[in-house]
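A single protein chain has been removed from this complex, and every other one stays in its place.
Note that the chains are named A, B and C in the order they appear, and that numbering of residues resets to 1 at the start of each chain.
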Amino acid sequence: MALFLTEEQVMLKDMAGPFLADQAPVKHLRQLRDANDAAGFSRDLWRRFGEMGLAGVLVPEAQGGGGLGHVEAGIVLEEIGRNLSPSPFLSTAVAAVTAIGGADAELRARWLPGIATGETVAAIAVDEGRRHDPANVALAAERSGNGFRLNGAKRFVVHGHVADLLIVAARTSSDVGEMRGITLFAVEKGAAGLTADPVRMVDSSIAAEMLFEDVEVDAGAVIGTVDDGWSLLTRTLDAGRVGAAAEMLGVGGAAMAMTMDYLRQRKQFGRLIGEFQALQHRAAHLYSELEIARAATLKAAQLMDADDPKAELMAAVAKAKAGKAAMLAVQEGVQMHGGIGMTDEYDIGLYMKRHRLLDELFGDTAFHAERVARLNNY
Amino acid sequence: MALFLTEEQVMLKDMAGPFLADQAPVKHLRQLRDANDAAGFSRDLWRRFGEMGLAGVLVPEAQGGGGLGHVEAGIVLEEIGRNLSPSPFLSTAVAAVTAIGGADAELRARWLPGIATGETVAAIAVDEGRRHDPANVALAAERSGNGFRLNGAKRFVVHGHVADLLIVAARTSSDVGEMRGITLFAVEKGAAGLTADPVRMVDSSIAAEMLFEDVEVDAGAVIGTVDDGWSLLTRTLDAGRVGAAAEMLGVGGAAMAMTMDYLRQRKQFGRLIGEFQALQHRAAHLYSELEIARAATLKAAQLMDADDPKAELMAAVAKAKAGKAAMLAVQEGVQMHGGIGMTDEYDIGLYMKRHRLLDELFGDTAFHAERVARLNNY
Amino acid sequence: MADEEIFRAETRAWLEANCPPAMREPVTGLDDVYWGGRNGRFSSPEQQAWFEAMAARGWTVPDWPKDYGGGGLSPSETKILREEMAALGCRSPLHSFGIWMLGPALLKFGTEEQKRRYLPDIAQGRIRWCQGYSEPGAGSDLAGLQTRAEDKGDHWLVNGQKIWTSYADKADWIFCLVRTDPAQKQGGISFLLFDMASPGVSTRPILLISGSSPFCETFFDDVKVPKEQIVGAVNQGWTVAKYLLGHEREMISAMGFGSGDPSLGRDLAERLGAFANPVLRAEVALHDVDMLAFRAMSEKFLDEFKAGLAHPAQPSMMKYAGTELNKRRLELEMAAGGTDALVWGDDNAVSRHWLRSKANSIEGGTSEIQLGIIAKHILNLPGA
Partner (left out) sequence: MADEEIFRAETRAWLEANCPPAMREPVTGLDDVYWGGRNGRFSSPEQQAWFEAMAARGWTVPDWPKDYGGGGLSPSETKILREEMAALGCRSPLHSFGIWMLGPALLKFGTEEQKRRYLPDIAQGRIRWCQGYSEPGAGSDLAGLQTRAEDKGDHWLVNGQKIWTSYADKADWIFCLVRTDPAQKQGGISFLLFDMASPGVSTRPILLISGSSPFCETFFDDVKVPKEQIVGAVNQGWTVAKYLLGHEREMISAMGFGSGDPSLGRDLAERLGAFANPVLRAEVALHDVDMLAFRAMSEKFLDEFKAGLAHPAQPSMMKYAGTELNKRRLELEMAAGGTDALVWGDDNAVSRHWLRSKANSIEGGTSEIQLGIIAKHILNLPGA
């Protein structure tokens, strides 16, 4: 498959871009933030995602979705990143749909249609420590009657305080740190013993710290096989990683675009600052880095869609590279804007904040560089 | 103590600089190289070092030396680096003198006067593996009669093929990789069973691979205490590291100076290339890096001279930082020179080659960054 | 005992007797320090006692002459005082742009009358100053500034707008660059002092990405400034400003590195536990190499500066390298802090410090400006 967008994919981009620029531009984020909105995103907007067929991009057609792939999801996410649109798309339409895709028919029928229509919001509850480390699952699921009883805590559960569905990685056997013995559960909102403490993050989004105290779920809530959730968890996270990489390309791309505009307009010392060669060379270097990150992300998405075993390595590469390239974009963006780049009034700082969260989400550059080393046996 | 050179130290610099520029400029290196000189340096020049009082800079006055410190040795080494002067100064006057300084009176009397006069050449035989790792000593010294019998191999023994004195780190107990159980020996040239295979290195210097086959030494050859050589070995290596850092400052400083000259003279596109802002900013960054490396190296030398326990950490910092800064200097030097920088006819490439060897010698940036982490308990 | 050793012993004894234990704890935030001024408030009795004890000796500005409210200490005595304060962990008793910036400029360029009028108030923390340099259209390019001061015979009439005025909303007076000759560039600028309570002065805080508002927009609408409140000659303000910018650069470059743990990695490991990720640990170790080397540089620079050996443009190098390093440090603190660090949190949250650090390489002359100065004045590159 050629490593550029097909005509259909370009059409999707041409639809999603204007939709988000119109419905959820940066102003929309500012409004939610300044109103201290408790959800952190608009449910109405999410339903609109459903109407446009975006929420169900990865949902099979049989469940009312588009039956498309991670390349298409990445196209939407890049536009989300470009507009800093607050939405549960990444956790719900990408990560949760991938997880539920590994579940039995009943769970799939239970959750996928609602996601496709934009009614349902899902969240991923994996992290327990400060830094992403998915084998480090201590939250215990013990057999109890027909089902399981969950005890423990999760943090950095993006949208967890309002999610209808939680994808929970729990330990059913083996020790903390081991890949074996992890089981995925689909836990519904309002389960007894489940509490969420919403925390405002640096980018104004909300992630919850979640406490599980004797939360009872029945056996039907198990996604996939008991004790054997690692590979589906990895696939779920990789979907999230490639998605986050795509969103960071949007973040970095927009940061670069507004910075280039500034270089073409702002004068200092009687010249347009874009005429200064030192800035030109840095801008050209940034362009190269973003282009390379874009290629890596598209490649990873294509490999995911092809179920290629190399997808895991490339997902790590994409997340690490997009994280670094977009970081350069927001850093150079603020620096080249000078003082006004430091003000809340200008958007560039919002891009820097959003990048920070996405960089950490599902593992940062250091995490994935380490993964690249391990996957290559060194 | 103020962190700049004293008047006496400036006088030393004002003496050593012209001496080396006159006696051993880059042309001297080229002559030795093109003649495929078997020693790799000039014994005559080394005697001249003795006459000038430079070879004995660290040797106590009682043994005919200058009784000065590592700051003064660094001043000489920086000028050696600037001129790419081939000489056994670093191994002999700095590292070996530091090692012998920890020996008994007999050994000191045996070796130090000859070093101070520039008669004696010494070499450091520590490395056995590909990368510097001083605990990784396998060469065995077993008790034998009144002394020891040495068996094993050393590599990267700079000047080892012509050295009158070898400082050898040998294992007398414990396992390879342990700090305990290492003993230092002073082994004389021509010892039975000792063979040297000279290897031409990338910078045209010669380092030997040395084989010890039942080499007998008597108990008087032990430097310091049996099994307990680690701290003296560390001090010896740190002396070498700070010295190599100082030499790299000379290498990097000269590379930068000739590059700045080029930027001020060479025209492209109708302008002096030094007028191009992108190059100006890179040059200014390089200047900063070299200045910082110079401060770190001087600080480390002062701490060594004060027998301060922080010297070990700062020696690691100095070696790592000078290695990085000088690497930037030679890389930017070649790049900014463009095509002619790639030719053997121009000197800049010789500086790049010399830097490479010094960067590896006694541990490179990665080695010392790791050491900085360990010394800080992380 | 040499005189210096006597002075050291006495100083230490005095500090131990007069610096309350609470004032030997690290500062927890910018609101935890005393800025003085007409509306200055002490955050604790200990803070007040410490300030008053130091101010009584003139030790808020130990090396200024006694005639101007200073401590009258020699350079070596000043160094001993600083060393002893550092050894005990004593806080600075007074934060003040008057001390850091205006004072040195007045000492060099002020008239005798100006020195006697302004310096004691600075030393005693009675007047809080702010700095009016940048303008909306002239960030790094001060030569383009447009705030006008017209000569109206007995006064200057000031009209215009400043931006990035630190704490202008809290300051009593401003030292301000104004254009007194529109026909010239740097040559048409003067350095004025005036009361922020003057009619026609207004300020508007600027909300930063870090959530704080240390800076203001400041507007001048027919502000009358007495003729004698000019430092240096008319149209010579550029000279004063350049001198002062040098001081600012030194201050900023020294800020991030005077205190705190000498090893970021050690600090992080102690606070957060051992590094689980080897790549992050390696990045921190490489940072620590650069940071420890820069500390040596800071020491060397200060030693050379005091001895008159530093290149006049060397503060640009310090400012450039120090601020870039501090930004890198905070990126690593964010990475090590992981999701904890992502919390918006209070003013002292690491996320806020991280965002704040991005201004380091912009304020007081951008990194690009500093690199240009190095290229021109130290490397003598053509056309720089």
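FYI, contacts are C-beta pairs under 8 Å (C-beta built on N, C-alpha and C of every residue); 3 or more make two chains touch, one makes a residue touch a chain.
Treat the numbers as computed from the prediction; the structure is a model and nothing was measured.
Considering the entire complex, the omitted chain makes contact with A, B, C. Summary of contacts with the chain left out: across B:Ala93, B:Leu166, B:Ala186 or B:Ala207, the touching residue is B:Ala207.
In the complete assembly, the contact with the undisplayed chain comes from B:Phe156, out of B:Phe19, B:Phe156 or B:Phe185.
For the chain left out of this panel, the touching residue among B:Glu78, B:Asp164, B:Asp305 or B:Asp364 is B:Asp364. Taking the complete complex into account, residues 2-4, 260, 263-264, 271-272, 274-275, 277, 279-281, 283-285, 287-289, 291-296, 298-299, 313-314, 316-318, 320-321, 324, 365, 368-370, 372-373, 376-378 of chain A touch the chain not shown.
Think of the hidden chain as still there; on chain B it touches residues 127, 129-133, 155-156, 199-202, 204, 207, 268-270, 276, 278-279, 327, 331, 334-335, 338-339, 341-345, 349-350, 352-353, 356-357, 360, 364-367, 369-370, 373. Listed by residue number, the positions of chain C touching the unshown chain are 278-279, 281-283, 285-286.
Note that in this section only the chains that are shown with their structure count from here on.
Contact of a single residue of chain C with at least two other chains is seen at positions 368, 371. Chain contacts: chain A has residues 276, 278 touching two or more partner chains.
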